[in-house]
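Have a look at the structure that comes next, please.
For this view, one protein chain was removed and the others were kept in their places.
As written, the chain order gives the labels A and B, with residue 1 at the start of each chain.
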Amino acid sequence: MEKFFKYTLTILITSVAVLEFYQVVMRYIMELPVMGLDEILVYPTLWLYFLGSVNACREDTQIKANVLDIFLKTDRARLIVRVIADVMSVLISLWLTWWAWDYFSYALRVWKESPTLYIPTFYAECAFFIGMALMTLYTGWYLIKNARQLIVTSQEVRSH
Amino acid sequence: RTWKISHVRPQGTAIDNDLRWFTDAIKETTSGKIRTKVYPASALGDYTVVQERVSLGAVDMACQPPSSAADKRFQLPYFPYMVNNWEQARKNYSTGAPLRGTVAKLYAEQGIQLLAAWPVYFGGIALNTAPVAQGDPNAAKGIKLRVPPMKTFQMLADTTGYLGTPIPFSDAFTAVQTGVVDGVIGSGAEGYYSSFRDVTKYYIPANTHFEVWYFIMNKEVYDDLSPKLQEQLKQVATEFENRRWESAEADQKANEQRLADFGAKIVNISDAEIAVTAKKIQSEVWPVVLKDVGEEWGQGVLDAIIR
């Protein structure tokens, strides 16, 4: 997985930069503006956004504020808060994934094409649902992991 | 429930005023059974998204350009140099004309009911630098024009000797201002006054295309209305359209004048020059785009254009 994300994300973010740069060079130096480049850019861009976010879920590096942690003294209390947060995350993520599925099936049905090159936009649009579904899976995985950890810690507390 | 009407221009513009007129008129005619609220300035999304939202029923109504993202055949009403003057435009874009029927059918396939047309203007070119051989489509002008992401306009710019340059709309103003591009194509006096007046030093009324916006609504919402309400809605919408046909040509003149008052020089080109350009476009651009939208279907629509 680590390798997959490392290479895929590098290719995606680099290709976005290179395509934009190519546009400037062609327009300013060669005076030959490239038609439809914006349309092509949408694909790596959207996959970059969603796969990047999936990776943030996988690495557990999503943006968080954890204000309560400042006031909590024990690891167990922190773990309880974490599990509550994970439960909320999974529920919300499921709801969002469901709407993303709604969008996925809509996009599949109307099958839009980009305005000048007529590339089906579905291949970018499907990133939304696939991304959300994977984010839910990874969030759920952390929920299970942290819940088990909590059970273990609670048992240890009780046995002491 | 109050219906939401979306449009693409700021508050206080002609379309905004007309839609507010509609809001009052429909409320009065239906004694308050139909209530609408206007959301100006693309507050509910740009016209492509809003068309999708209308077809989904998330936005009830809109008055805006047709979006070719949903169906590339929507490029047809915006074919460059398809109609020559206001009289011919009214004949072709009004109810009863074959083109109008075609457009209504395309909308119906999206789950959208076409209520009225709102003619806007004949398009032109806005420049931040002095025009070069503006009447001669064969002269290379060395001028970069921002083109909207639509094949017809990109080809139109390139075929008439300009350098068509794709820039996202949100960056377009800045791009003209700093000189990334020298001007804009794809809109008309009203559009340029609305979004580009500070950077429009020259305006060429080249009659590039006939811009018409369609007043559309979600078909399910429409079908759920009682026959009486449907009738009343149609009647007010027709009046909304007719009022505009009466004032549109003068409005275009007024907007050219507003550009001029704001410091732009209006560079007219002769009917003969427009005819030469039209011919070139018809023989070089049309066939390509026709192939994209389906030759047989497209040719059929073009053949039905009233001369």
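The working rule: contacts are C-beta pairs under 8 Å (C-beta built on N, C-alpha and C of every residue); 3 or more make two chains touch, one makes a residue touch a chain.
Keep in mind that, in the parts below, contacts and distances are computed from a predicted model.
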I notice the complex is incomplete. Of the names "Peptide/nickel transport system substrate-binding protein", "C4-dicarboxylate ABC transporter permease", "Ferredoxin--NADP+ reductase" or "1,2-phenylacetyl-CoA epoxidase subunit A", which is the UniProt protein name for the chain that's not shown? "C4-dicarboxylate ABC transporter permease"
Which displayed chains the unshown chain touches: A, B
Write down which of B:17, B:85, B:138 or B:178 is the residue touching the left-out chain. B:178
Subunit A residues touching the chain left out here are 5-7, 9-10, 12-14, 16-18, 20-21, 23-24, 28, 38, 41-42, 45-46, 48-57, 59, 61-70, 81-82, 84-85, 88-89, 92-93, 95-96, 99-100, 102-103, 106, 124-125, 128, 131, 135, 139
Touching the hidden chain in the full complex, which residues of subunit B are there? Just list them. 4, 39, 41, 43-46, 48-49, 52-53, 56-59, 167-168, 170-171, 173-175, 177-180
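In this section, only the chains that are shown with their structure count from here on.
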With touch defined as at the start, can you tell me which subunit A residues reach subunit B in the complex? 27, 31, 33-39, 106, 110, 112-116, 118, 121
For subunit B, which residues are in contact with subunit A within the complex? 52, 56, 68-70, 72, 144, 149-151, 154, 163-166, 168, 180, 292
